[in-house]
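Working notes, beginning with the structure itself.
In this view, the complex is presented without one of its protein chains, the others remaining in place.
Let's look at chain A:
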Amino acid sequence: MTLTSQPTTERSRPGDHILALRGVGKKFGAIQALTDIELDVHAGEVVAIVGDNGAGKSTLVKILAGVHPPDGGTIEFHGNKVAIASPADSKQLGIATVFQDLALCDNLDVVANLWLGRELTHNASLDEVEMEKRSWTLLRELSAKIPSVRTPIASLSGGQRQTVAIARSLIGEPSVVILDEPTAALGVAQTAEVLNLIERLRERGLGVVLISHNIADVQAVADRVVVLRLGRNNGDFRVADVSSETIIAAITGATDNAVTRRAAHKTASTSIVTEASE
């Protein structure tokens, strides 16, 4: 499916190693917000990043989104070393970020918000018909529950707004989608709606980075969970093999348990890296 008028860039195949961060750090004045961070994202995989307040999750998101340049370390995208110096660079690479404040225009309808900044035109005027048609196609593929795409954004529920924000990020055909606390402000049903949507993203073969506070959400949709603590990696688990107690222990710093698992995982993840680079 091509959502934009540009030719679709090559889609990554499931399991492709899309994103690899090695030794990434970030300092704000006297605060070392991130130290020596490693992160791997594969196509068709949901990676959750969890951590206490101030652990550095948002800072990591901002580095990937091109809001802050990192101080050191390397970022590889599809195996190539890249520099993400600006939000435009990030978008260009195929990284789509949905920030916590969704940044939607309340006075515009769903179609206008989805296509904002890259509207389709027909004879030099807006091609409302084509945009509406493709909006429906996209929302249908995401099984999104939006009753009408011609109502102003303000009349939608929190979950529907989140859905629109996520759907909008897909219009540029990204290969990685980063979601910063997408369920933080949502009720039970709306959270389920957004989690479903995250599953759809995985089915589309996207790499998904999910920032969350909520262990239950993470266990519901994530394949891997990466724990940050005080700006450092403090565990990288397969969700299937880990209990919520272990994750919480890693978040809060009862590290005896986590460290062993982390060490165990390190060898495993190194082998994945070698596999992918072969």
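In this text, a residue touches a chain if its C-beta (ideal position, glycine included) is under 8 Å from a C-beta of that chain, and two chains touch if they have at least 3 such contacts; residues count from 1.
What we mean here is this: contacts and distances are computed from a predicted model.
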item: Omitted chain (choose from "Sarcosine oxidase subunit delta", "Carbon-monoxide dehydrogenase medium subunit", "Xylose transport system permease protein XylH" or "Molybdopterin-dependent oxidoreductase") - UniProt protein name; value: "Xylose transport system permease protein XylH"
item: Selected residue (touches chain absent from view) among A:K81, A:K133 or A:R238; value: A:K133
item: Missing-partner contacts on chain A, residue numbers; value: 87-88, 91, 99, 101, 103-108, 112-113, 116-119, 121, 124-126, 128-130, 132-133, 136, 145-152, 154-156, 168
